[in-house]
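One structure is given below, encoded as structure tokens.
One chain of protein is taken out of this complex; the other chains stay put.
Every chain is named by a letter (A, B and C) in the order it is written, and numbering of its residues begins at 1.
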Amino acid sequence: MAPRALAATLDTLPTGSARHSSADAAPDSARLLDLYRMLSNVRQLDTSAVAWQRQGLIPGYAPMLGQEAAQVGAGAAVDKTSDFVFPTYREMGVAYAFGVNMVEYMSTHKAIWHGGLYDPVETHFAPFQAVVGGSVLHAVGWAHGQTLNAASTAGAGLGVGLAFLGDGASSQGDVHEAMNFAAILKAPVVFFVQNNGWAISVPTEQQVAGGSVAARAAGYGMPAVRVDGNDVLAVLEATKRAVAHARAGLGPVVVEAMTYRRGPHSTSDDPGRYRTLDDEKIDGGEDPLTRFRSELLARGVADAAFFAGVDAEAQRHADDIRDGVVALESRPGSEMFDFVFQESTPTLGAQARQWREESEHV
Amino acid sequence: MAPRALAATLDTLPTGSARHSSADAAPDSARLLDLYRMLSNVRQLDTSAVAWQRQGLIPGYAPMLGQEAAQVGAGAAVDKTSDFVFPTYREMGVAYAFGVNMVEYMSTHKAIWHGGLYDPVETHFAPFQAVVGGSVLHAVGWAHGQTLNAASTAGAGLGVGLAFLGDGASSQGDVHEAMNFAAILKAPVVFFVQNNGWAISVPTEQQVAGGSVAARAAGYGMPAVRVDGNDVLAVLEATKRAVAHARAGLGPVVVEAMTYRRGPHSTSDDPGRYRTLDDEKIDGGEDPLTRFRSELLARGVADAAFFAGVDAEAQRHADDIRDGVVALESRPGSEMFDFVFQESTPTLGAQARQWREESEHV
Amino acid sequence: MSDTLEFVTEAATIPLVQLSMQQAINRALAEILDADDRALVFGEDVGVLGGVFRVTDGLQQRFGANRVFDTPLAESGILGTAIGLAMAGFHPIPEVQFDGFAYPAVNQIITQLARMNYRSRGRLPMPVTLRVPSFGGIRAPEHHGESLESLFAHVPGLKVVSPANPQQAYHLLKHAASMPDPVIFMEPKARYWNKGEVNLADNEGSFLEGSVIARPGKHATLIAWGAMVSRCLQVAELAAEDGIELEVLDLRWLKPIDEAGLAASVSRTRRAIVVHEGPHTAGLGAEVAALVSQSCFDSLRAPVERVTGFDVPYPSGDLEDEYIPNIDRILFGVQRVLEYRRG
Partner (left out) sequence: MSDTLEFVTEAATIPLVQLSMQQAINRALAEILDADDRALVFGEDVGVLGGVFRVTDGLQQRFGANRVFDTPLAESGILGTAIGLAMAGFHPIPEVQFDGFAYPAVNQIITQLARMNYRSRGRLPMPVTLRVPSFGGIRAPEHHGESLESLFAHVPGLKVVSPANPQQAYHLLKHAASMPDPVIFMEPKARYWNKGEVNLADNEGSFLEGSVIARPGKHATLIAWGAMVSRCLQVAELAAEDGIELEVLDLRWLKPIDEAGLAASVSRTRRAIVVHEGPHTAGLGAEVAALVSQSCFDSLRAPVERVTGFDVPYPSGDLEDEYIPNIDRILFGVQRVLEYRRG
């Protein structure tokens, strides 16, 4: 079996269908180096977070090892000011590329607050989502809202909703409803599928009938791009084109990034029970960071010294984030009651008072 | 706009992929006359049921006017002994073609028993289903059960589940989950879609992104046939091929019968609020019964006298069924409690006793 | 916070009109759409058709297909889209066509709509008013007569209200749509066509909160909501002929429940019967009975009676009147609390 990332690609997205200056321009060398910087930082942070869990600093974590190119490429393709990201529980790399405060992001893995402590409105990065497929419809609704807003404002291109989902999530009814709603509403949303080969222990072959989520798009009259998800430049380009298409009001697009979950599903998972190290080697293919390093060397825009410097910097950065995570304190129990409603109720107020009396003895 | 039934057809079902004696044989003239007999009876009964509602004999009814060819063709294509039909609330014509006792079938419309009084086990016709898309997954589970049974028995062809759904139902998440499960499990199930142009007041164009439910099948790696749903022979042939494919263990098939809901959604609906009579004329095309009459005349297997005789017979038959429906009595209130469980509970027993004391004063 | 209906008619020189509940809700929706350009109405058949009950009649014509639109046939899709629209700053007022078809949306309602404000630490409020034609009594097909109030009331993050008459329907819907939190608005479909007097003048907030005494009395309190309120009023009429004065408390808000209003009434009457259509076990009547049994422990002279639907699936039209609490069954419940003697 060949590396999954190299699976036959599919591209039904009309090229140049939408004028998109940014997407047309191939990334210049500064941009290329910046992409590597992000990849290196994300890799470092992901590896560190796994270590934090082993050290007991955080109770659990969902590694994205191997998906760095897919996540950094996607995150780098959207506009922090006009677009909105709807992540799952594994989009640490997108959060990083999108500029989310990573200590606030990691707070969810420290069991401090389910949605994370970052501000979704300021960051345009929706709260951490633990329901598989749960937020895909939200992206469609949010995106349709941009269309409705545009009806009143000048047509300066639409804000785009970027919905993240996995191969497993594609089985959920909500994802079908989301794709159908989006196509009917012509909503500016991009369904970004990270097909990483696994849903916990279930391989894509037993999950996605037909073998490709991108191939489903045609059934909704939607364009789709299936791309090598371990090639950061390919992902960046494909996502930019998809976003430009949606931004131009031409409707939703599916991007399926073929990648591989090189690590366990989560720190409590044991992949040895359902796949061998050989499988991992063959299916995983070449490490996306190694690939991009070779690419940069080939292009002559970077050298070993650059990589060493960036990687060391990433290590320091991860250590700083660790300090921040260590310093994170639990939220007061009173916040259980504070955020249930915008306007609390007498019943809830009474429960909060009783909790204070019995648990805080005040 | 052209009649919907003549919409471009689609056929990805490998011909002869499965040996299917019955399906190969073109219907002989006896069979042709029998099909007309069914069409005539279904038309007559449907028209009568609408009248019964106006007369106050039944509180409501969901007419299938215009869908006779689709339903009779589908119903005639399956095997009463080995296969199982999973209807919606509008499959009166399938029930008739399948030999369900029509008085027992109509009991649901007399508000006597939601599922109908017919025996689903004996008739291989599942209870009347009021949840849109609600029973499609049941067909998949039942069909997979046939595969599991076959594992133990000799491979004499699999029982096939025939799931009925409408264009509107195709939007439900459950239908997506059903198609994906079926394709993954290679379950012997045929998804028979009656695309009748409307989901109450919502036209297919605002419902089915991409325009065709059959076109969705490819995304699951499933074959599909889109057929003129007002041509009873075309429907019969397409469904037979689909059933043969599934029976041979080659997996699920989607059949989309393009037809038209010529009547209101139900006797309480007022189509004048969302479509014009002209729309109905153009979109509806030629009456499926008229079409089949011409066909039989052209083939010279029937003449006006035959049609007159059959239609008169159908009228008498409908009257007999009406007598049966008139004679149907309400079920005793005690049955509210009798069928909740196979093994009742102390709580429910106490409620039943109290009901008897207070409502039957015994 | 309990208020008597007299309160309404007291105030003089205020615009009174006769409206059915269906008209009152339609009028409220029109006023909401008119006053709040972020408000959106959508669902199955709510646009061109104006809803299967005509509750949204004329709204699309008046406010356009951007503000009032039909969706594909998928309830989870409707709720999930509403959540995203709320995140984009809109005030969605979606409809699910019938109670029983809220079930496909339960995952989005419970895990998303009810929690987004909490999950986002108050940064993503969900000002969503979900209209659900509810309860039974219209001889409809299966799943068209369900009572989901106890399911919804149990969900942290939701508020739940059900109007008993046109006056309340008009004002409570406008109030719900003005709230920054998700509200499930349960419309007693069996009462859509009953006309009643509607006072269009704004009432101060207090009128919109808590329960109301639909009829004062002193021998026992009938506690009900939705379509059961008018039935309890009938029962009170009949009982009055025998000199039994029943108080009828219209709970209205099923979450939060007006605990003070319940306690005030029952501590006076010292006897209570809670009446609802939904199944008995773990129905909202259990919560009401538990609250009253606690708050009125000293004054109660008899156990709180629950006259409810049975623990059976909502039956077909012919058996509807056997399932829904009817006058006889409610009177038996009244008799039990009045005749109760400590053993």
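Here is the rule we use: contacts are C-beta pairs under 8 Å (C-beta built on N, C-alpha and C of every residue); 3 or more make two chains touch, one makes a residue touch a chain.
Bear in mind the structure is a predicted one, so any value in this text is a computation, not a measurement.
Among A:L148, A:A199 or A:A242, only A:A199 touches the chain that is left out of the view.
Residue-wise, the contact with the chain that is not shown comes from C:R119, picked out of C:H91, C:R119, C:R191 or C:R252. The hidden chain makes contact, of the residues B:L35, B:A49, B:V78 or B:A139, with B:A139. In the complete complex, the residue from A:G66, A:G93, A:P120 or A:G173 that touches the missing chain is A:G173. Checked against the hidden chain, the listed residues A:W52, A:F86, A:W113 or A:F292 yield one contact partner: A:W113. Across the interface with the omitted chain, subunit B contributes residues 84, 113-115, 117, 119-121, 126-128, 131, 134-146, 148-149, 151, 161, 173-174, 177-178, 180-181, 184, 335, 338-343, 345-348. Considering the complete assembly, subunit C touches the hidden chain via residues 100, 103-104, 106-107, 110-111, 114-115, 118-119, 142-143, 150-151, 153-157, 255, 257, 278-279, 281-287, 289-290, 293-294, 297-298, 300, 302-304, 306, 310-313, 340, 342-343.
Residues 59-60, 89, 108, 110-115, 128, 130-132, 168-169, 171-174, 199-202, 206-209, 268-269, 273-274, 330-331, 333, 335-337, 340, 347-348, 351-352, 355, 358-359 are the ones on subunit A that touch the missing chain.
Just so it is clear, only the chains that are shown with their structure count from here on.
For the pair subunit A and subunit B, the distance between mean C-alpha positions equals 43 Å. As a whole-number value, the distance joining the C-alpha centres of subunit A and subunit C reads 41 Å. Touching two or more other chains at once are residues 171-174, 206-209 of subunit B.
Among the residues of subunit C, those touching two or more other chains are numbered 72, 74, 76-77.
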